[in-house]
Structures are given as structure tokens and as C-alpha cells.
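As you look at this complex, bear in mind that one protein chain is not there, while each of the others sits in place.
Moving on, here comes subunit A:
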Amino acid sequence: MPEFDLARSEVRELNQALHALQRETNETHWKVRNPGGKHALAVGLDLPITVEIDGHAGYYCAGMNKEATVIVSGNAGVGVAENMMSGEVRVKGDASQSAGATGHGGLLVIEGNASARCGISMKGIDIVVKGSIGPMSAFMAQAGNLVVFGDAGEALGDSIYEARLFVRGKVSGLGADCIEKEMGPEDREALEGVLAKAGMDGEVTPDDFRLYGSARRLYHFNIDNVDAY
């Protein structure tokens, strides 16, 4: 298994080595030692490889990921898996703000808690947080599923579009145009699918979650919604 020691080499070398891999490579499993909270680790990956980061990652770890699996054994800084397209990113510890921001696809699993703005502007990504999420999460969330085992902070789903938010714990408050919805069969299927994908289907009961989504009252400019603009 190729190893990269960031105590001895630069982030730039790591990323370039990962970008240089060809589709038929045999070097499909990488280990990164001494990440030391460095930023932009394993960003822009474009192949079905696995990268294990042994420690804490700084900002934007696994940004724009495609196909790869990136595992962070510690905590992750701001914007982990931002704008992910596909693949999987798993953080064993906690994640800072804007986890999974604008993600278009793939799966992000945070085994600890995620801070504010988790899933902000998400565009199709699935996010599972085993702990709780901070305020302003799923702001303007467009598509995808956010599944939270714990609680959600203030203003959840403010100005949300078509994303689905499943929360098992307490929600401190809903943002503009976000409402609780009845969980239909399709929603339930989506939830079960995400849990299965995350390998957590046995851990929780889908019935314990509540669904939040868009009231769609802000979809058209209307004088009566003027407070919300």
C-alpha cells in the first residue's frame, strides 16, 4: 500500500501523485500519515481509489471528489467533501462548518458531530451525521438527503429547495420556508437507501426520524412572502 508522509512531503506532491494515477492503476489504496490538519488534502480525485488519512484534516479535505473513497480517522476542517460529485467520504471524528457544501452526489458520513451549515446548498449529495449538526444547516439545500441521528441547530433548511432532511433528535428551529412533512413511501425508501449505503441500516429505525423539506412558498416572488426575501 503506497504511503505518503506529510511530515516529509508537501500537500502538493500528494495531490499530484493522486491526480497522476491512471484508471488501470494497481495503487488503489493509499495511506496518508501525519496530515497535521493540513488543508486541501486529497482534493479533485477522479478514480475509484481509497485514501486513508491517518489523523486530522484541515479545510476542504476531499473537495470535489469523484469516485474515490476518502477516510479521515480524526476530525475534518471546514468544507469537507465540498462539491463532491460521487464516491464516499467518511470522517470518524467531528466535522467543522459547511460539511458537504454544494455536493452534487456521493455519500458523506460524519461519525461524530458536524458544525454549522452542514449540507449548505447541497445539490444531490447524501450526508449522514451520526451526531448532531449546527445552525443554518441545509441552507438553500437543492437536492439530496441529509440524515442526522442527533439534533439540528437553529434555522434548519432555510430557503430550502427540494432536498430532504431527516432528523431523529430535536430541531432547535426551522428556517424560512422549511416545514415538517409527512414521510411518504418514497421518502422512506430514500432514507433506507442512504442508511444502507452508509452501512448503518441496522443501527437506527427509520420510523424514529422526522422529515423536513420545502413548503415551496418562496418559489415565486409574491408580495405576501415579502418578509422572507
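Everything that follows uses one rule, which is that contacts are C-beta pairs under 8 Å (C-beta built on N, C-alpha and C of every residue); 3 or more make two chains touch, one makes a residue touch a chain; residues count from 1.
Just so it is clear, contacts and distances are computed from a predicted model.
*Asks:* UniProt protein name for the omitted subunit, picking from "Glutamate synthase [NADPH] large chain", "ABC-2 type transport system ATP-binding protein", "Molybdopterin dehydrogenase" or "FAD:protein FMN transferase"?
*Replies:* So, among "Glutamate synthase [NADPH] large chain", "ABC-2 type transport system ATP-binding protein", "Molybdopterin dehydrogenase" or "FAD:protein FMN transferase", the name matching the hidden chain's UniProt entry is "Glutamate synthase [NADPH] large chain".
*Asks:* Given the contact definition stated above, which residue among A:63, A:153, A:175 or A:213 touches the chain not shown here?
*Replies:* A:63
*Asks:* Just one of A:49, A:72, A:140 or A:191 touches the chain that is missing; which is it?
*Replies:* A:140
*Asks:* One chain isn't shown here. Among A:32, A:78 or A:178, which residue touches it?
*Replies:* The one listed residue touching the chain not shown is A:78.
*Asks:* When the complex is taken as a whole, what residues of subunit A touch the one chain not shown?
*Replies:* The list for subunit A reads 11-12, 15-16, 19, 39-40, 43-44, 46, 58-60, 63-64, 66, 78-79, 82-83, 85, 97-98, 101-102, 104, 117, 120-121, 123-124, 139-140, 142-143, 159, 161-162, 219-221, 223, 226, 229.
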